[in-house]
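Have a look at this one before I ask anything.
Only one protein chain is missing; all other protein chains are in place.
For reference, chains read A and B in written order, and residue numbers begin at 1 within each chain.
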Amino acid sequence: MAMATDAKSPGSPSLSPRRLLSRIGPTGFLAFLLAILIAVPILAVFAQSFTSTGDLWSHMARTVLPDYIANTLILLGIVGSATLVTGTACAWTVTMHDFRGRTLLQWLLLLPLAMPAYVMAYTYTDFLQFAGPVQSWLRATFGWRRGDYWFPEIRSAWGAGLVLASVLYPYVYVLARAAFLEQSVCVLEAGRTLGCSAFGAFRRVALPLARPALVAGVGYALMETLADFGAVSYFGIDTFTVGIYRTWFAVHSPTMAAQLAAVLLLFVLALVGLERLSRGRMRFHQTTSRYRALPAPRLSRRGTAAAWAVCLTPVFFGFLLPGAVLIRMVLRGETELTMARFTDLVANTVILGASGAALVVGTALLVIHGVRHDRSRLALGAVRLASLGYATPGTVIAVGILLAVGLLHDWAGWSVGTLLGSTIVGILYGYLIRFFVVAYGPLESGFAKIGPNLEGAARSLGHSPFQVLRRVHLPLLRPSLLSAAMLVFVDICKELPATMILRPFNFDTLAIEAFRMASTERLDDAALPALVIVLVGLAPVIYLSRTIAASRPGHGG
Amino acid sequence: MFARKIAGLTFAFGAFAAASVQAQEVNVYNSRHYNTDRAIYETFTKATGIKVNIIEGNHDELIQRIKSEGAGSPADLFITVDAGRLAAAAKEGLLAPVTSPALDAIKVPANLRDPNGAWWGLSTRARIIVYAKDRVKPEQIKDYEDLAKPEWKGQVLTRSGTHPYSLALTASIIDADGEEKAEAWVKGLVANLARQPQGGDTDQIKAVAVGEGDLALANTYYVGKLITSAKQEDRAVAEKIGVIFPNQGNRGTHVNLSGAGVVKTSPNAENARKLLEHLLSPEAQRMFADGNMEFPVNPAVKPHPELIKLGDFKAADVNAASFADHTPQALRIMDRAGWK
Partner (left out) sequence: MTEFSAPTVVLTGITHHYGRHRAVDDVSLSVSPREVVCIVGPSGCGKSTLLRLISGLETVQAGTIAVGGTTLATAERSLPPEKRPVGMMFQDFALFPHLTVAGNIAFGQTDRPRAERSRRVAELLELMGLARYADAYPHTLSGGQQQRVALARAMARDPQVLLLDEPFSALDEQLRRSVRGEVVRLIRASGIATIVVTHDPEEAMEIGSRVVVMEAGRIVQTATPLDLYRNPANSFVARLFGEVNRFEATVEDGHLTTPLGRFATPALESGTRVEVACRIEDMALAPLGERPDAVPVRVRHSSFLGASTRICLDLPGKDDGGEVHARLPGHVDVKPGEELAAVVDAKRVMLFPAV
């Protein structure tokens, strides 16, 4: 008897591919299909890269490639460390201390999220360059001439890195704050009783506990940095992504551009792998289920001033200063925008943002539910591939879609010209790829907070997996869903390159209008649409801040 | 209202496709982002009743989109700021030659259009040298080649080498002087730079005005925009600078050419031809000239008076196809010489 069962055991069931597929179930299979759909354009780019490009590689390797790599790494280093320090310090300050204006700062700190990086780039470069108002004023006031004085060069890796960091640190801030809020105060108090000072408890207990969240936040910032073209090209920093654009638009070698993109994505895959690794460990960081309100010590007057200084600095550089510069530009501009066109731009932007957010969040929900429900490795693998979209430059995604669409035409004879030309299906697909992970992240952590037995209970009470999703998960995930939707909405409002090339006829958005003006060097006229993008993004950002505050376990049960 | 719009955009495409068969319209894939262009389309619609649908984007992206859409592409007319890309598109067989008595009657100079009519030039801008009036005498510099002379060390301002304008200029130097001399020229130019290449053309002009360097490469379009600006500070910048049309003693000043071609798969080829005729008509050419500070290709239309004031000049022959061929070479040379 025992022998007979023993003989069966080597064929452990997870090893046979047929069993694997039969075990995946409908929800997991749907998740797999959706994730693959998201990954298809990325795969198309990879596929395109398997063509020889002659000696172009060796030429680039001899000339510009080392620069691209060095610049990219320097930029990643600056953005990574600056967002980490700023985001963590601010989150710690406003979460663990009580002082006048704390609530105000809590949401002020999020505002830079609404600032598109390319808008930051052109306001800052215009403001701080040699011919800009600051240096002109200095020269006029002190009678200096060129070479008489030192002024930091804004068009440098440092300039670009710090400016990018000042709008990307909120990713770290948001996740760090959520992590600090979730930490049981008991753990911190245990640290104190073991002889740590308040700062010591932060450094030795809170910080290591928040590590997965911090890594994830920095990961988002780095992926945005990698994908960015608009801002870094304005700063004149030749990053890898600039290289991809250049190889395509100047060398006119789409193949070489695809090869560079593939290299970039492999690099990102490594980054994502690291990020996943750290998230995987997060489960071990589950603290007790007993929570007490965090004891935020009341700060002295001097402490309050210090807290304000810490938190207001990034807000100033990431929002207030560029906002003021933009307003100054608007006032100087002589915009030709008619009211009708302006309304149209805002409407289009909001339509894309809203429908895109609904699509991306809905898809992410189905995917994560499937992955979680069927615990399918196949689907999980597809999800990892799909997550690459966030680090992929918008243009590469657009090209990936166009390549995939081209293959569809070549193989099946389906032409999607009308579909692309007259509907927003193409752009929405682009957003799905680009921002999938933006929605997936918050939903994943939202799901993680729902005990696995709730699903089991609902199933044994006669509900199918999709009914469970609707009747149990959806209501419980509401805060996560909304924050995911808000993040995606804001990101879509700011998105430019994919929108540019995938949109239907006569469909301009605020971002496109800002780009049109900036590209024809009418910066002052670009300021108005840019400012409105920021305004459109503000409401969701403020809402986001409120949901985070309410997310504390035990609050709002 | 939003909901209706979404529904219309996402789901009603079938109806749209059916309707578009009879509707009088023309679909333009345009890599120019000027408001003037849109104003010109409006005059076209007013005159003919044909609706102009626009997608704007980078020309390479637009070419990719046309290719991917394949036989069912709605693209009718393809317009770019870089005639080299038009020539390349024509070479790939994406464009269909068009001619008509009306087009012939316009007498676009032969070097500003494809001999078969696969593409037609619309407007040009000259790549000129801007100098600081208070520090430079116009006699000191004559040709593009002079920018590489050691005497201008630390004084030359330019935008990124990757920009199509810079690439086209280097390609034109290759065309005129050969690769070797072109590489030496780029090296000399890079050695003379006042700072890393950065910003747009306007940034270069302003930098000259405030003394960051003495010489800059810029387009007539941007100079004209500053001269005619409503803003006092812009006009003040224009006051401080002078312009030189280079190479008047030999091949002439390098010009950038915007142009248009009818897409081979065009579903509204007839309308596309009409739009092309309209774009070359005196009315539209007037708008290119006055609204956008460009040089019209229609010989019957004069440039903007302020541009005429800059002086009469001899433009170099545009050989779009040969420039397109030289661009990859130009880029390699610039990579090696470090014109970032």
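One rule holds for everything that comes next: contacts are C-beta pairs under 8 Å (C-beta built on N, C-alpha and C of every residue); 3 or more make two chains touch, one makes a residue touch a chain.
Just so it is clear, the structure is predicted and the values come from calculations on it, not from any experiment.
Under the touch definition stated at the start, the shown chains contacted by the missing one in the entire complex are A.
Considering A:A324, A:A457 or A:A539, the position touching the chain not shown turns out to be A:A457 (whole complex).
Of A:L321, A:L407, A:L476 or A:L538, it is A:L476 that touches the chain left out of the display. Panel shows subunit A; residues 1, 5, 8-9, 12-14, 23, 451, 453-454, 456-465, 467, 471-472, 475-476, 557 of it touch the chain omitted from the view.
Methods note: only the chains that are shown with their structure count from here on.
Distance between chain centres (mean CA atoms), subunit A to subunit B: 35 Å. Interface of subunit B with subunit A (complex): residues 1-2, 5-6, 9-11, 13, 16-17, 20, 27, 33-35, 53-62, 64-65, 67-75, 85, 88, 160, 162, 164, 167, 195-203, 206-207, 209-212, 222, 225, 230-231, 327-328, 331-332, 335-336, 340.
Within the complex, the subunit A residues that touch subunit B are 59-60, 62-64, 67, 125, 129-131, 136, 139, 145-146, 155, 233, 235-236, 238, 242, 246, 248-252, 254, 332, 334, 336, 347, 350-351, 354-355, 395, 398-399, 402-403, 405-406, 409-410, 415-425, 428, 500-501, 503-507, 512, 515-516, 519-521.
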